[in-house]
Every structure is written in structure tokens, then in C-alpha cells.
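Everything on this sheet refers to the single structure shown next.
One protein chain is absent from this view; the other protein chains keep their places.
After this line comes subunit A, so read on.
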Amino acid sequence: MGSAQGGRVRLTQSHSGRDTVPVQTEKMRHLYVVIDCSRSMEDQDLKPNRLTSTLKLMEAFVDEYFDQNPISQVGIITTKNKRAEKLTDLAGNPKKHITALMKAVDTVCVGEPSLYNSLNLAIQTLKHMPGHTSREILIILSSLTTCDPANIYELIKTLKSLKVRVSVIGLSAEVRVCTVLTRETGGSYHVILDESHFKELLMLHIKPPPASSSSECSLIRMGFPQHTIASVTDQDAKPSFSMSHLDSSSGPGLSLGGYFCPQCHATYTELPVECKVCGLTLVSAPHLARSFHHLFPLQAFIESPVENLQGDRFCQACQAELKDKSVFSCPSCHSVFCVECDLFIHESLHCCPCCIYRQTAP
């Protein structure tokens, strides 16, 4: 099966398998991405080589991830030479990660990766995350061997007890220890067929996973700071150091405006962020609105053969003639759409255009 054709089948499979009942998903995700930087990443079966290809896809991933999960955080770990180290810490700001990823293209790929050390490093931070958030690790593994200092099965038990979900994307072939690791922790394991399949598999992890029934209570305290812009002539304006520059290399700068934490008045230049002083999660309303569609997903449209249609046969969305064998209709407004539009509506729009039109029309 060629990958283009296979891709089509895969997409429609994921589409038809969608629940119509809204499933509670994790909103605040803490995800560590472990990128293999061992010798095998120099292989050129992905162009120009595996490492460059992976880093490029990761940039797109980070962008999309924060788009869909605005109040979540990501951290990046690399592993090579039997060791693991953090490329970036867990943070909610995409810019930092993307900068680091772009610089990482120059790393030398050497030695063997260490699954144990990578997982251990991630756990050190994840175990401190509150129980109502998700703890996830995504490993992009190219090598078929791992050099571990201790028994990895013990670590798998620890991961289970800490409720960390580990998923793996393999670039070469199926490795037993990954199969066991992902199965035990409730994650997924896939091996890529080619570059487009790689992208698809990576993007699967953007969608928030269903919340496990054992996560703690669901009331979360959040702050919604207003952005204040003050000028020097304002009498009340007090300059302050921005807390978000505490650990950046450019020196701390005084600024007059910014976002002030409603609880402790610490200053931040960007949202979303977790206040370093009082621990309150600071977000803005549009951020939450973006993940609305996960709470109330669009219902799957009803598929029916095109012959049953009476009257003109054209798609309500793109106005093109209906040529496919089956058509999809919205259960609430009964508008008819073609296969392509149906896919687009469910994947990107998250709302039926005809329903919206009817709502807003006078």
C-alpha cells in the first residue's frame, strides 16, 4: 500500500472512530519530548538526515501544540552518548523551545541513547506536577539499542505508580522494550513508514489525551491578568522587573507595563505562564476559548449515499458539485457536505459553517 493511499485510509479511520459524546480531556498537560541524538540519527533515509528532519517537524509540533493546548507546558530532552540532558525546561512559551530546536541542528550525533536516563531525567520534574494535570513523555527513538545503567523494568513500575504516560515514535523498527514500556504506562507506540507518516504520528500527540478517571478534582484556580500599558508620565506607574526574564541571558530589564499577577502583583511580559512567586496559573480568556472545541467536539456528520439526495447536488460549504459516492449531513441543520469539506470541518473548523451562519444571520 503506497503511503499516499495509506495516508488517506488512516485519516478516514481516525475520523470515523471519533466519539460523539464529549470525553473529558486533559487540559493542563506537562509533556516532555525526548529526542534521540545518537549515531543512528545521521542516517539519510529521512532528508537531509534524521536529526534535521525531526527538529523541523518538532518546530511545527511545538507551534501546533500550544495552539491546541494553550495552558499546557512542554520540555525537551536530548539523549546521546549514554546520557540525557535537558535542551529546554518545562515551559509554556513556544518561542524558547523553537529557538533551542533551531540551534540544535548543529549537534553532533554520537554514541548510543539511554532510555533509562532520559526517562529518569523527565521524572525528576514531572513527579512534582500536581495530580490534576497530565504527565506525559513522548520519545522519538531512532536507535535500536539503549545503554541503561539499571534495570529499566523497575523504572517502568515507577512510571506506572507516578501515572506518567509514555509514548514512543520509532524511526527504524519495533523494539521490545518500547512495546512493553508504552503498553504498561498506557501510551502508544508507532513506527514510521516515511516522512509524511512521521508527521502524522507526531501530530497525533497534539490532541489532548482522555483524562484518566483517577485524576484529582477538576476545579482549578486561575488568574486572568489585564495587560497594562503605562507611560512614564503616569503618576501611578511604577517600574518593575519582569519575572519572566529571571533566567534569561539578556539582563533583567525594567518595564512600566505588562501583566500583573492578581494575587501577588509579580510582572510578566507574556501569557500563559505559571507565576513563580505564588504558583497561580495565569492565562488570558482567548487561550481558554481555543480549547473549547475539545470540551464540546463537533458531532460526526451522518453519512448517506449520494443517490438519496433530492434536488441540486452541491456541497453547502464549497459549492462544488457532489461527485463522491457518499455525502455527509449535519444532524442539526441538515446541510450537506462533500467528503473533503467534512474532513476540513472536523479537523480545523470545529464548527458547522451553516449552523454558525444561521446563528449570526438576522
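Everything below uses one rule, namely that a contact is a pair of C-beta atoms (placed from the backbone, for glycine too) under 8 Å apart; a residue touches a chain by one contact, two chains touch by 3 or more; residues count from 1.
FYI, contacts and distances are computed from a predicted model.
Novice: I notice the complex is incomplete. Of the names "DSBA-like thioredoxin domain-containing protein", "General transcription and DNA repair factor IIH helicase subunit XPD", "Dynein light chain roadblock" or "A-type voltage-gated potassium channel KCND1", which is the UniProt protein name for the chain that's not shown?
Specialist: Missing chain, UniProt protein name: "General transcription and DNA repair factor IIH helicase subunit XPD".
Novice: Out of A:115, A:137, A:243 or A:282, point to the residue that touches the absent chain in the complete complex.
Specialist: A:115
Novice: Who touches the missing chain here, A:151, A:196 or A:304?
Specialist: Going through A:151, A:196 or A:304 one by one, A:151 is the residue touching the chain not shown.
Novice: Out of A:60, A:98, A:129 or A:191, which residue would touch the omitted chain in the full complex?
Specialist: The missing chain is touched by A:191.
Novice: Which of A:90, A:175 or A:315 sits in contact with the chain that's absent?
Specialist: A:175
Novice: For subunit A, which positions touch the chain that isn't shown here?
Specialist: Answer for subunit A: residues 39-40, 45, 112, 115, 144-148, 151-153, 170, 172-178, 190-193 touch the chain left out.
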